[in-house]
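Here the structure comes first, spelled out in structure tokens, and everything after it is commentary.
The other protein chains are all here in position, but one chain of the complex has been omitted.
Naming follows writing order (A, B and C), and every chain is counted from residue 1.
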Amino acid sequence: MREVARFAHPYIPNSAPVVKAEMLATVGVADVDELYASIPNALRFEGELDLPSALESEVALRRHMNGLLARNVTAGQTLSFLGAGCYQHYVPSICGEINSRAEFLTAYAGEPYEDHGKWQAIFEYTSLMADLLEMDVVNVPNYDGYQAAATALRMAVRMTGRATVLVSDAVLADKRRKIESYLEGAATVVVLPVDRETGRVVPSAVEERMGDDVAAVYLETPNALGVVETELSAIAGIAHGAGGLLICGVEPLALGFLESPASSGADILCGDIQALGLGMHFGGAHGGFIATHDEETFVYEFPSRLFGIAPTVEDGELGFTDVAYERTSLAMREEGIEWVGTAAALWGITAGVYLSLLGPHGLSELGETVAANTRYAIERIRVLPGAEIIAADAPHWREFAVRFEGRTAAEVESGLRGRGIFGAVPLRRELPDLGETVLFAVTEIHSSADIDRLADALEGILA
Amino acid sequence: MREVARFAHPYIPNSAPVVKAEMLATVGVADVDELYASIPNALRFEGELDLPSALESEVALRRHMNGLLARNVTAGQTLSFLGAGCYQHYVPSICGEINSRAEFLTAYAGEPYEDHGKWQAIFEYTSLMADLLEMDVVNVPNYDGYQAAATALRMAVRMTGRATVLVSDAVLADKRRKIESYLEGAATVVVLPVDRETGRVVPSAVEERMGDDVAAVYLETPNALGVVETELSAIAGIAHGAGGLLICGVEPLALGFLESPASSGADILCGDIQALGLGMHFGGAHGGFIATHDEETFVYEFPSRLFGIAPTVEDGELGFTDVAYERTSLAMREEGIEWVGTAAALWGITAGVYLSLLGPHGLSELGETVAANTRYAIERIRVLPGAEIIAADAPHWREFAVRFEGRTAAEVESGLRGRGIFGAVPLRRELPDLGETVLFAVTEIHSSADIDRLADALEGILA
Amino acid sequence: WNEPLIFALGSEGERGVRVPLADPAALEALSRGAEAAVRRARPTALPEVGQAQVLRHFLRLSQETLGADLNVDIGQGTCTMKYSPKVNEEFAGAAQSVETHPLQHPSTVQGTLEILHELERAIASVSGMDAVSLQAGAGSAAIWGNVQIVRAYHADRGEGEQRDEVVTTIFSHPSNAATAKTAGYRVVTLYPGDDGLIELDALRAALSERTAALLITNPEDTGIFNPAIAEIVAAAHEVGALCVYDQANANGILGITRAREAGFDLCHFNLHKTFSTPHACGGPAAGAIGATAELEPFLPGPRLVRGEDGFRLEDRGPRTTAPIRPFWGVVPNLIRAYAWIRALGAEGLREVAEIAVLNNNYVMSRLSEVEGVRPAYLEGAHPPIEQVRYSWDGLARDTGVTSGELGQRLADFGMHLWTSHHPYVVPDPATIEPTEAYARRELDEYVDALRQASAEAREDPEFVRRAPYKSSIHHVDAQSMTDPETWATSWRAYRRKYLGEDVRIPAHWSPSVDSPTRERQEKLFHR
Partner (left out) sequence: WNEPLIFALGSEGERGVRVPLADPAALEALSRGAEAAVRRARPTALPEVGQAQVLRHFLRLSQETLGADLNVDIGQGTCTMKYSPKVNEEFAGAAQSVETHPLQHPSTVQGTLEILHELERAIASVSGMDAVSLQAGAGSAAIWGNVQIVRAYHADRGEGEQRDEVVTTIFSHPSNAATAKTAGYRVVTLYPGDDGLIELDALRAALSERTAALLITNPEDTGIFNPAIAEIVAAAHEVGALCVYDQANANGILGITRAREAGFDLCHFNLHKTFSTPHACGGPAAGAIGATAELEPFLPGPRLVRGEDGFRLEDRGPRTTAPIRPFWGVVPNLIRAYAWIRALGAEGLREVAEIAVLNNNYVMSRLSEVEGVRPAYLEGAHPPIEQVRYSWDGLARDTGVTSGELGQRLADFGMHLWTSHHPYVVPDPATIEPTEAYARRELDEYVDALRQASAEAREDPEFVRRAPYKSSIHHVDAQSMTDPETWATSWRAYRRKYLGEDVRIPAHWSPSVDSPTRERQEKLFHR
């Protein structure tokens, strides 16, 4: 039998016996069990759930959890060059302060009135992104860059009524699987191979496959090889000429260094905000953005909520509200666009704080530092005997791929780890024809000495 | 020459060149230097301060600071039995949340209106302490328990017009030095030795020295040997009989287990709130309390601010304000009582949160756990050959003193440290006649297994 | 505060934070690299604001936000606002978690992997299911994951073409219908009978060999537990359909009844509801999918395996469905959920359920004293589980004040009353869900606020309609945001449309004659 507790659990105030008894009396039942009258006995779970016993005090809980977490070795304690969709950028302290504010952390579905601050903070996030991406419409964050790309493609499919999309193969394999599954039944995904020499999508490849069945061309810049796509205008021209859209996956943080693809004619931009002050969290900190021009053809195809700025009954006061809420599944169930649910709002607010802190010059300096570190790393490693950088002479930003002679990806990874370095993500699933190629990422937190350490370690492994 | 920065330092917004130039124009000077016209050249510091160069980014600052801090080994990472005025009690997570709230962290001298919440939180702290100590008047925290004891004694000197105080020698040496120095010129401090067998102040010792020159008797419970003073009523009677006060230094956390000395006739209680959810901070987290009955003779002798609850112009509303502000040096400069300044307000708020969280039963359970652990440790260690507990049969709470045969305090400390245990604070300065005696502290965070580890280690050291 | 937009703050040259500049050696490499050619000409158009100023701005905005930590948060629809223990923030925010990369070698993240493994086991136990995937980023994403599994399962059996319908109920979350539609299914929605419950006959009529799955919630958003759930599941199974249990809000039945007992094939939990992770203004959240052994091979995300060297992540094999998101799930929330479960244990979870149900019935008792509001479908029925969909139609009839307008007035009390339950099957709806987390005094406070606001509506309907008064902002004119000509989806758009800023818009795609004409829904507002 369960023992009757003299005291309430700290998380369950009304489990205090006196209170509970009085409440039962108010309700007019003798026992909580009466309140479960609607659940037939056959469905009742008998016995106790098979769970480890409760940690009886906060002291014990903290000891247990800290003991587990202490078994991790962090990227901060070592030297890490891991990337491939999650990046070790610096998180300014203010981002953490705002992200952990009790008000933001525990708010939810409140309206423009009681949650005015949340609406404004998210509107500011979308507005900062709009300025960065150079497009007028940005969604309240959806789950992540995978979802953003998949939805962007479906938007194009709906807008064009066409059932084929071209997707660059310099896209992470899991992301391509997500896209394919998400488009299943709606459109066929045709792979658009990047040029193996230059690491980028060349216009002729697009031209070759483009046609009036193609809803959109999807490519990323920098792409999964770290290469910056340089012929976007030409590709946009080809796509537009055939009535299709150009959709670009883009790293927003790179826009301190690179032009926004919007300026080259991209119609939809999408991507992930993980790099904007969210931290890594073992891959648990992502948010997706989709940006378009302010035209109703685009706007009505967004499944996410869009926040707008609007006047209030007070003269001169501006408040916030939903834009075209009828698009959403919350309003229309299956008649809405795809679906919308809880996704990544607080990460959006945090990214807004990040962009506010860095400002134009911070972003520009950071972009340059990353570009410089990437180039420095490429130059240091390309000269090692047995190492070949894929498309070494193409412009890169943050990542680059290296093929090693006589060493498997796993051997390189383990060799580095033995030297206190994390790195070497295999690209086997992405580009099987490139063999044992691995990816490295550098960011602004790396110094040239850090990169020297990597190069020296690789030299040792190859020796 | 100093280079003109293109950008402002993040902490100094108006160092932005454009803004700065416009502000200089508003002020009507060409250069900031003109604003220093009042400082004669002879007093000008020429050249640059001899400081390490600025860490140019938050990344660099964090790397530098974390690098330094990583060189510490914490009591949390090892097993620590250090005490002697600073204790490793558990800090509930909510204490940290409230302590680090931007509003409380950065508020200051605001009035009952714009800082209502701060006033209420501090009033609640003093009220919770009043309930715990069983006295009506508790100060807004002053610096620490040392200051609280010193001021409590001066209060007694002023109240009685007498110039001698009796102070137990089971008080930490530094605290005694502080008291002596603080009373210099106002009263003479006479040492009241605790009985070496029972570890406590015996009434006959008080009787012996008590007289009409004595303003107050000061003793602590539990005292510096960890012994609970058990004859407070008798001592209070002796003191009162001779027209003097009984002042008790008390650990508030112990009052979950022990009666408040107020109930035995103590006139002023004082002590430190470090144990109430503040953490250790390398000895940097202290706050002092002084409590008395609600009588003007006492109240007018407090140098600290006292917060009172008072009606507002709104019917039924209660606000807060200072009680008898004219006592303070802020109001009266040298005509005020001693002095008051910024001390430990936020620690007071945090201690209030702690007491609210634990409540009567939490305090009582915690008090029991500490008492049980202390007794268990005494019993485990007293049987070790070569170890002698001072006053082992006296009631203890949290601390106990051990004399080792054939081992110096330093040898014991170092032997423990070699076994991953911190402990063994020497009592050489406190009680030189006890020889190489050391102090251990146990708290609620220790399990009996932890204590076994200590006992086993000591056995190893003594072997 | 009357806090301006961040764009109104700052001045040229202010800086919020300084970033590392490139080392000379790297800069030199850059100067010789191909990157120079692609470098942008001008800096981006962001504001320039000092650090304290950025902080002050967002702190003020935070104070204008009513988090569950601050209010008696029991009126946010079916949102299960419960206490998110602060101590769990320490674990989720610990450097040992935050600073790990998802592709680190498993040997370097054994702590996290053990937490994930133990959480999978706990969810399996709570649901009775055989296997669990923690990859989904939220509840709706988990529903999508389940729909993907349904699709893959039938395709695997060669019935993918044939089974093109999904059946769901109107009182299940909209994402059940919407994800099914997105996956290509025709959606059949069942409406309740007079008792608020699905009728078995109506269900049988809807089911056929075309049915791929039944997606259902129980208790539904009305708070009513359907006692015939086992029969419902059996009926679906009879036609070869899978049964998927939306357990977003399982708060009232933890340890009482499980997906297993009712015979479900798949289920999902919202960890930010039942398992206490904070709602974060609308995410990040986390979802957990539970599956029977038969469906386990179709689960998305990696399998967590305990080997001799400790835990590792393994591919689930050829039948696994596509990843729902990058990597392994919303790890900070998975850590929080695990810690919450460990702080409660089996007994504690059951206590959560019982007190949630008690609180819900208590509020219903107290609200029965208020005129103009009634619990829908509950007259004479069994007691509700852990929420109740109320109808304020009495008040609306008497005063013309809708439940949405009542909700705006509640903002003046520092409370939420959310009414977005489209379509309004229950007229003037409002769902109250007290969970286990609030003290009786707080529940009383909430009921008293509703009582006062509804009394005000009777005295002066216009007064309530023009609310809020004491909130950070006044009544917003939402009309302008429904029209493409006037809406402003960003400050950039506002500057262009309202302030006349000249923005160069590059050439881009525009619809051609053969582009499809898309049907637009009738305009609709959030409240």
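By our rule, a contact is a pair of C-beta atoms (placed from the backbone, for glycine too) under 8 Å apart; a residue touches a chain by one contact, two chains touch by 3 or more.
Quantities reported herein were computed from a predicted structural model and do not represent experimental measurements.
> Please provide the labels of all shown chains that the missing chain touches.
A, B, C
> For the chain left off this view, which of B:192, B:358, B:431 or B:457 is in contact with it?
Reading the full complex, the residue touching the unseen chain is B:358.
> Please give every residue of chain A in contact with the chain that is not shown.
Spelled out for chain A, the touching residues are 6-13, 16-19, 56-60, 92-94, 96-97, 102.
> Counting contacts across the full complex, list the positions on chain C that touch the omitted chain.
Those residues of chain C that touch the unshown chain are 1, 9-11, 14, 50-53, 55-56, 59-60, 63, 69-71, 83, 85-86, 414, 437-442.
By definition in this document, only the chains that are shown with their structure count from here on.
> Tell me which of A-C and B-C has more C-beta pairs in contact.
A-C
> So what's the Cα centroid distance for chain B and chain C, whole Å?
Here chain B and chain C have centroids separated by 47 Å.
> How big is the gap, in whole Å, between where the Cα atoms of chain A centre and where those of chain C centre?
Whole-Å distance between the two chain centres: 18.
> For chain C, which residues are shared contacts with two or more other chains?
In chain C, the residues touching two or more other chains are 10, 14-21, 48-49, 51, 55, 59, 85, 87, 89-90.
> Counting only residues that touch at least 2 other chains, which ones in chain A make the list?
Those would be 58, 62, 90, 92, 97, 102, 361, 444-445.
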